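Structure first, then comments.
Removed: one protein chain of the complex. Kept in place: all other protein chains.
All chains are identified by letter, namely A and B, in their written order; residue positions are counted from 1 within each chain.
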Amino acid sequence: MSIDTSSAPVDAGRRLLGRVSSAFTSPKYGPVLVTLVLLIAIFAIGGSRYRGFVSGPVILNLFVDNAYLIVLAVGMTFVILTGGIDLSVGAVLALSTMIAASLLQSGWSASVVIPLILVLTSVLGLLVGLMIHIFKIQPFIATLAAMFLARGLCYVISKDSISITDPVFVSLAQTRISFGGRMSITASVVIALLVVLVAFLVLHYSRLGRTVYAIGGGEQSGMLMGLPVARTKVLVYVISGFCSGLAGVLFTFYTLSGYSLTAVGTELDAIAAVVIGGTLLTGGYGFVLGSVLGVLVLGTIQTIITFEGTLSSWWTRIFIGGLLLVFIVLQKVLTARRR
Amino acid sequence: MNRMFSSRLFWPVVMLLVLFTINLVAFPGFFSLEVKNGHLFGSLVDIARNGAPTLIIAVGMTLVIATRGIDLSVGAVCAIAGAVACSIILGSPEPGSIGTVAVAVIAALLIALVLGLWNGFLVAVLGIQPIIATLILMTAGRGAAMLITEGQILTVNSPPFKVIGSGFVLGIPVSVVIAAVIFAAAALLTRRTALGLLIESVGINPEASRQAGVRSRGLLITVYTFSAFAAAIAGLILTSNQTAADANNTGLFIELDAILAVVIGGTSLAGGRYSLLGTLVGALVIQTLVTTVYTVGIPPIATMVFKAAVVTAVCLLQSPTTNATFGRWRRSLGRGRPGTRTAERASVS
């Protein structure tokens, strides 16, 4: 009896350890778990180096500053899960800030402008999706063309920054949902988290979502299994277009202006976030929550740089690259041991 | 006839001819070449000269893409190479001597080789996805270039250095000669040896290749190193042309043009069969496009939109779907030929 009681917890402990280690090395959950652990580690390091780094306001600000990126990453996750890629998201985001700013400037009401932007960007996504599906154009190229188009249209609308004074936008930008103390979030954060929730439900509890994974696992197989591959493949680009448009709207809440040169290179941030979050670029494996973690990792790196304070702009870039490297290498090492 | 239509190169070549025609209409002297002080001049020469850096990078990119990879860091490597060369020249007591320039160029190329090895190491040894592995250098690389130039634009005044970007040999621009040499070297090296076959095989099925005894690690490291090397050469040409190293803008977005050239040339981003000849045509299409913007007088703000339109057009025309539709259409016109079901990737070059 006494032996039993003493060995039971050891056994249980060992089993737990076994479970944990197999979860870490599983191709499905491993990368996400590692990302989570590393995120916590970064925070711990940040907390030990800088005063006030691990605090409610800093963490909430991470969400406030990156709400738009979360939305972009969600759309990107859908696309990458199918094995595609969307390079147009940054440019489409910029385009929607331009459309918003210019239409609002000429007196349109916010209640028309926002839905219009979402529809337009979704249609752009639809066109890209059709190009990819019907004409078998590689996603990298089709979305690159869309990126040129969107950026080009930005310049056509205006080369200068247009500021937004529309009362609805201004109030949405300034409203803060407070949790007491200095802790508060913006409406954008709520919207972004809602998008994440919906995406999660769609990916895991709808046939559409499962078809997305199926396409990433093998398009031909999915087709032979009788899944609606064509429709779904087009749809992910519509979703990504929609998310880019929404991210653009959130971005205007953040900056209260439209500018054709905003968010240059943001598509790479979104892709990096998704990949850091454990989604394979070849498709089929990954989670939308992982992508949120990925955004938070990028955001935390930014925050560290802010806390560091004295970095010149070039050191900032080297530092970001370095942290990205450390992160990816650690992730690789920790999830290794798969055959 | 049929073979010509189904060749992957058909539409890119047609597009190139269309762009030439547009230019010719807008500017009747487009095709004329003249020799001034023993130097060749003309719009076509300009296209070749300005397109050289993109072509050089695209050649390296083709091989990287054939292995199923991608190299986003080429723009940053351009900037670093330029920065290294210019800072060495500026730091030397004799910026105008050939020796100084040689040292500067060799140093820039050596650093690029190290950067290429680094990318190759991340991809081949650590197994990081290429787009992310090279994104690291893309991000950090420009920072490093700025570190070298200390955030300044380094203007150099060194006649031998200027030759690289704007000199002539035997009447032909030096940059065009360099591009031709690199192109020929890559073509010979991969097609006259078995390198091309092994690269394609790794790109199509890495595991099968491993089991067949292909040393894919070495191959991957080689192609990334070559890509960085090519990028450095392009960076030197660009820098020499501007007689200044601008860490922020040298080679900015050139990776996109290079990738576009590769894809327009018929090499799939999914890896495998590649065509260097296609890449050459692709690079020419892209450069002619830029020239067309000026000759036709398209307002600068619409340049991007124009570029999007042309890229889309080439891709749509090249697509297997269009090909099949054309095929059916031609067949129904008379000459009944057996149906072409799936347009295979034609093997060119």
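The rule is simple: contacts are C-beta pairs under 8 Å (C-beta built on N, C-alpha and C of every residue); 3 or more make two chains touch, one makes a residue touch a chain.
Everything that follows uses one rule, which is that contacts and distances are computed from a predicted model.
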| item | value |
| --- | --- |
| Protein name as given in UniProt for the chain not displayed, "Sugar ABC transporter ATP-binding protein", "Cysteine desulfurase", "Cell division topological specificity factor" or "Dehydrogenase" | "Sugar ABC transporter ATP-binding protein" |
| Identified contact with the non-displayed chain, of B:9, B:145 or B:214 | B:214 |
| Sole residue of A:213, A:254 or A:315 that reaches the chain not shown, by the stated touch rule | A:213 |
| Residue touching the undisplayed chain, where the options are B:43, B:129 or B:201 | B:201 |
| Touching residues on chain B - with respect to the absent chain | 192-195, 197-198, 200-201, 204-205, 207-215, 219, 272-273, 328, 331-332, 336, 338-342, 344-345 |
| Chain A, residues in touch with the chain not shown (by the definition above) | 26-28, 201, 204-207, 210-211, 213-214, 216-218, 220-228, 284-285, 339 |
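The rule is simple: only the chains that are shown with their structure count from here on.
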| item | value |
| --- | --- |
| CA centroid of chain A to CA centroid of chain B, Å | 31 |
| Of chain B, residues touching chain A in the complex | 72, 126-129, 131-133, 135-147, 151, 247, 256, 259-260, 263, 268-270, 301-309, 311-312, 315-316, 319-322 |
| Footprint of chain B on chain A - complex, ascending | 131, 134-138, 140-142, 144-146, 148-149, 151-153, 155-156, 159, 268, 271-272, 275, 280-281, 312-322, 324-325, 328-329, 332 |
